[in-house]
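One protein chain omitted, others in place.
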Amino acid sequence: MDLLSARGVHVHFGGLRALDGVDLSVPPGSIYGLIGPNGAGKTTLFNCISRFQPYSAGAIHYRGRDLGALGPHDAMGLGMARTFQNINLFRSRSTLDNILIGMHARLGNPLAAMLSLPSGRRREGALRGRARQMAEMFGLTDVLDQQVVHLPFGYQKRVELARALASEPTLLLLDEPVAGCNEEETRELCEIVRAINRDLNVTVLVVEHDMSLVRAICDEVTVLDFGRNIARGAPVEILNHPAVVEAYLGETVAPHA
Amino acid sequence: MLAQQIVSGLATGSLYALTAIGIVLIFRNTRTINLAQGDFSMIGAFVALVILEHSGGSLVVATLVTIVAVTALAVVVERLIMRPIEGSDWLTLFTATLGVFYILHGVAGWIWGRDTKSFPALFSSAPLSIGGTLISQAHLFNILVAAVVGGILYLFFRFTKPGIAMRAITEDPVAAQLMGIPVRSIVLLTWAVGGVLAAISGILLAPLVYVSTQMMDGVLVKGYVGAVFGGLYSLPGAVIGSLIIGVAENLAGGYLGAQYKVTIAFVLIVLVLALKPRGLFGGKARREI
Amino acid sequence: MLSLEAVEVGYGQIKALKGITLRVSDGQIVALLGANGAGKTTALRAISGLLRTSAGSISVDAVRLDRLAPEEIVRRGVVQVPEGRRVFAGLSVLENLRMGAYCRDGSIADDLERVYRYFPVLGQRRRQAGGSLSGGEQQMLAIGRALMARPKVLLLDEPSLGLAPKLVAEILKIIRTINADGVTVLLVEQNAYQALSIAHYSYVLRVGRVVLEGTAEELKDRNDVVRSYLGRQAAG
Partner (left out) sequence: MSERGWQITLTFLAFGALLALPAAIPSFYASLLAFMFTYVIAAVGVNLLTGYTGLVTVGHGGFFAIGAYTTALMAKHLGTSVVPGLVAGTVLAGIVGFGLGIICLRLGGAFLAIATLGFALAVGAVLNNWSIFEGREGIQLGKNSVAGLGIKDVGFYYVGLAVMAIVMLASWSIIRSGVGRAFVAMRDSERAAEAMGINLRLYKTVAFAISAAMTAAGGVLFAHHNRYVSTETFGDTWLSVDFLTAVVVGGQASLFGSALGAAFVVMVPYYLGELRDFAYVLNGVALIAVLVFAPDGMAGVLARLLRRVLGRTAREVAPVVDPVSVGRG
């Protein structure tokens, strides 16, 4: 069974149909790509899945559960975690704090935490230990106590990934993870995403327009254009699919016709 | 009785509207909640009083001098304090106007003292009877002046180049820049218009509430409530909101008792914000504030 | 002539332009192509003075633009039609057009007439609010508004975005007419083939650098263009 499935999802902004009956199914254990040109609706669908965007028709199921009525903060509790398009860290906080906030779902009794009761302190200790492990995994140990806003770009990217994975999700949603990255950073990120998928057994859904990333890591992709599905398949097939090429580069018109 | 309550409510409301319009104008072009808008009026009232009493000037002279003085004050505040921090987050801008609020309160108290002063009544207290309803001349005059000011503003925003540019900046400051509109100068002009409005409302309020450093504290909040009706954005919304507060206040005071008079503003603000957080007349979606 | 010499622009730690050089000769249509995030919009924003450059120079007819305020740049005849059209939704069509002529004194009647000639629909709807127009009409209004400033160089940012194919063709045709009437055009497009169909010369950006340039004929059949968009090996 699919880990995540969307059927006939519609979203309208005023008269504009951002999503016009989109389907998606992500098998467990895969790295799945959601691609399409600017304005295709991929970010809208992504936001529907992570519950930041309501939809007017259709259904999205995660592990067989209907997400329709849930809020963004519920998604994390179900085992989903996401990153943001242009890095959205808690800028005034340290690396460690960012990762700890990522573990919010495991906070336990908030009252015990707030009042520093013994049970709260024990749990806080455990969370901190785990956060340090996460930091080590992502090579962030040296910058644990630094305010994230002062960190170099590549570090910030990794803090965001570490923060998302801190909740130990089954599904990781990546929104244009290589936006702003150069080719070397893109390669590095590909490595990290593959390691996350393989070693931590996390299913990954990645929204991307950079095809080199998609080709390098995705097992399967779905292509959207004008809010509809236009193709689905393995990356290599998709990139040669005429409808996809046309969606990206426009119709072939004879020059100076 | 009811008609009288409503008319005097409209008169008060139209004074709130002058403040509300000033708040909305400045907010929608600079994202600044101007806490000093009331103080501009307060300073204006003192200036007018000085001219009238000590310099023996006429009302017309006093009005003109006041308008010039308060407009200059608003321009100075923009250039010296607000411009260096333009583009900051709204809390910084807001807190800066809080600073101006303190400074103007302090300076006014320093120069003119803390006692309330009476302002010569502009009209005799004998009410006029219109269709059997007794209406005070001052109330009528206030409504009239507010209506004229509103009309002039309407024409300004509708037909003059700087007026349309102000609206364009509200809609989309970046597109306005790309069209070659000098955004900074227009923002300065916005503050100046805010100053003119404050001067007029100061002179109109002075005979009603006595002149003191605290004279505008209550009015300012009513101005905010009016502005919120228009989502801090729509001028007609702000005017209608201000009139609603004026009338509601008067009716509550008249029929329910004086203690309800001030509370009604809070009830209205809560209702509007809780039901339509973007204002009753705010309408369409806008960029985040 | 508009020229950019080794222009660099950064947003915080991200360098969006890493030294691009391009030239737009008088009377030409030059297309700036590239996938999303390549730096096309950044280049236009830098030309219009919305973004500060950290290195390099931007000039038009040997006058430096890169330290001028946006309104000064408009006065020197470089006017942008921004991405997403950004018409003033609450202003009428006529008011929108008047704002386009903001930095000019004197009569605008002739200019209005010219815009209505290019876009007759704007003349019919001059009293309507800009926000009530359809997407295609808004694009026409955005172009017409920029023309009111009597530009020497018109910068167009993704004029085809979100428009139906038929409208795209119409807009491109008008751009060609405007160019034929003597306005130099720098056209930013994601829709590569369509832009190439009207451009005299093109540059392709990838991650903040110019990776390819040439005439439309030179670029049209090269796999490099496709590759810079899809990241596909030239062999496929």
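Going by the order they are written in, the chains are A, B and C; count residues from 1 in each one.
Definition applied: a residue touches a chain if its C-beta (ideal position, glycine included) is under 8 Å from a C-beta of that chain, and two chains touch if they have at least 3 such contacts.
Since this is a predicted model, take the numbers as computed values, not measurements.
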Taking the full complex into account, find the residue in B:Y16, B:F46 or B:F101 that is in contact with the omitted chain.
B:F101
Per the touch definition above, residue among B:M1, B:V60 or B:A258 touching the missing chain:
B:A258
Among the options B:L189, B:L235, B:A248 or B:I269, which residue touches the chain absent from this view?
B:I269
Had the left-out chain been drawn, it would touch chain A at residues 50, 52, 71-77, 81-82, 84, 88-93, 97, 100-105, 107, 110, 113-116, 120, 124, 127, 142-143, 145-146, 150-155, 163, 167, 184-185, 188
Touching the absent chain: which residues on chain B qualify?
27, 31, 33, 81, 84-85, 88, 90-92, 94-96, 98-110, 114, 214, 217-218, 221, 224-225, 227-228, 232, 257-263, 265-267, 269-270, 273-274, 277, 288-289
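In this section, only the chains that are shown with their structure count from here on.
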Most distant chain from chain B by Cα centroid
A
Reported most central chain by Cα centroids is C
Report the inter-centroid distance (CA atoms only) between chain B and chain C in whole Å.
42
Chain A to chain C, mean C-alpha position gap in Å, rounds to 33
Multi-chain touching residues of chain C, meaning two or more other chains, are none
Chain C touches which residues of chain A in the complex?
16, 37-39, 152-153, 156, 176, 179-180, 182-183, 209-215, 239-240, 245, 248-257
Which of the residues in chain C come into contact with chain B in the complex?
48-50, 69-71, 74-75, 79-80, 82, 86-91, 95, 98-100, 102-103, 131, 145-146, 149
Show me the residue ranges of chain C that touch chain A in the complex, using the header's touch definition.
13-14, 16, 35-37, 158, 160-162, 165, 168, 189-198, 207, 216-217, 220, 225-226, 229-232, 236
